[in-house]
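All protein chains but one are shown in place.
Let's look at chain A:
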Amino acid sequence: MPLRDLFEWARSLFAERQPTIEPPAPAALTEAAPAPVYDGAALQASLTETRRRLAVADHRLRILEGSNRTAIRAFRRIMQEREQLVAAREAAEAERAIAVGDRQRTMMLNDHLLSELRASEEARLRLEEENRRLSRPAPAAAPAAEPRLRTGSGHL
């Protein structure tokens, strides 16, 4: 049962138990049994006490209703924070994938650059070797030597 309805029901119980002082019907006065003795002061005290309890119950109901609204607001706030945390977590996981992707693309680029570096270094060494060969004086009366291209061998 919802909390509000529970207290409405409690209030109705207090309301039902409030004694109604009604004048006795005239016919009842002719009953053979003697009329009961009503203690007015006690009844008044009982009524006062009941009203006091009802006021306290109403006050407590208002406090709980306020707490319920507070609880609802807190719950909504928690749900919003949870959504933000989920979004932050998903963004962090996305950042992780992006970092891996960036690192791998950098590796591919490094590989390409190193390949270019190797090729240019080999070309430079071949040119140096060719230059040294051409700088050597030709031997006397020797047939012209065919240029030899040594590809892939080490050069100092």
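In this section, a contact is a pair of C-beta atoms (placed from the backbone, for glycine too) under 8 Å apart; a residue touches a chain by one contact, two chains touch by 3 or more; residues count from 1.
Rule of thumb we're sticking to: contacts and distances are computed from a predicted model.
A chain of this complex does not appear here, and its UniProt-recorded name among "ABC transporter ATP-binding protein", "Stage V sporulation protein AEB", "Heme exporter protein A" or "Glycosyltransferase" is "Glycosyltransferase". Hidden from this view is one chain, which touches chain A at 87-88, 90-91, 93-98, 100-105, 107-108, 110-111, 114-115, 117-118, 121-122, 152-156.
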